[in-house]
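Have a look at the structure that comes next, please.
Left out: one protein chain. Kept in place: all the others.
And now, chain A:
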Amino acid sequence: MSSTSRGARTALAAGTVAALAATLAACGGQSLEDKGAAHGKGGGKGEIVVGSAVFTESKVLAQMYSKLLGAAGYDARIQTLDNRELYEPALEKGQIDVVPEYASTLAEFLNAKTNGAKAKPVASGDIDKTVTALKKLAGPRGLKVLPAGAAADQNAFAVTTEFAAKHKLKTLSDLGASGQKVTLAAGEECETRPFCKPGLERTYGISVAGIDPKGVGSPSSKQAVKDGTDQVVLTTTTDATLDNFGLVLLTDDKKLQNADNVLPVVNAKSAGDKGIEAALGKLTDVLTTKDLITLNRKVDAERLKPEEVAQTYLEAKGLLKK
């Protein structure tokens, strides 16, 4: 081995290490800067981070919030977080500033967080009472609850069209009266949640033989009902893919479900000003449940991008200039 070639190799190795280090410094530096900026803007105006969960409706709502805030002069960007367990604490800390939320679900989430998992439910079918309860729980955590609109995404139960036709089902009461024993594709928590298995049994007299824990409104849950493995699936009123699985919703005629109206929740310190409330209020005022279904359909069935769907909706409603 000649000393020159070894020298060349050493130089090459050193170069590789240096390049790696430079990449590293660039990446690391950037991330730290981002973080610094995120913290720096905590008290300021300017930048607003809109939190989004990973499901379609949340993505579209976050896009619309971000666009409206952008139009109102804020520097808005979207940060996706997997679930409420992650984004709610981030919202309290001001790492994110605004989240599209659901009145009852958030009220019960905060209720469980504050008063323990077995706390008495605070949410009900009455949206005003639910929002009042939510405000009481959110305030001490530094969260500001903005007014709720008409659009709601409630839990709902669906069966196949054949099953509904065979047993003449339109409502959950019909299902109770039919005396059918059903297995329910839902989340594990359905076993204990008042709106789920206990409510179906007590309020509607439906005999739930068992719960198939495939997730709330997940494709596998819907597929299980389509295949006949399960008979009923727990999903939401704004589910746009029910048609694809040949499913229909049964009406919640005895108002078992809570008032899960869409509302913006903000960090009171970093995003509590009137400008944000006014910008988001414009959407809350016009958005309806039907709109949510259509928006979800655009993304989940027609496969348009959430960003474009949000833009077109806002333009169509005159909330955003073309």
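Keep this in mind: a contact is a pair of C-beta atoms (placed from the backbone, for glycine too) under 8 Å apart; a residue touches a chain by one contact, two chains touch by 3 or more; residues count from 1.
The definition used in the following text is that contacts and distances are computed from a predicted model.
Missing chain, UniProt protein name, picked from "ABC transporter permease", "ATP phosphoribosyltransferase", "Aspartyl/glutamyl-tRNA(Asn/Gln) amidotransferase subunit B" or "NADH-quinone oxidoreductase subunit I": "ABC transporter permease". The omitted chain makes contact with just one of the residues A:80, A:114, A:178 or A:229: A:80.
In the complete complex, the residue from A:265, A:299 or A:320 that touches the missing chain is A:299.
Residues of chain A that touch the chain left out of the display are 1, 5, 9-10, 12-13, 16, 20-21, 23-24, 27-28, 31-32, 34-35, 38-39, 54-56, 59, 79-83, 85-86, 89-90, 93, 95-96, 154, 156, 219, 237, 241-243, 248-249, 251-252, 288-291, 293-294, 297-305, 308-309, 312, 315-318.
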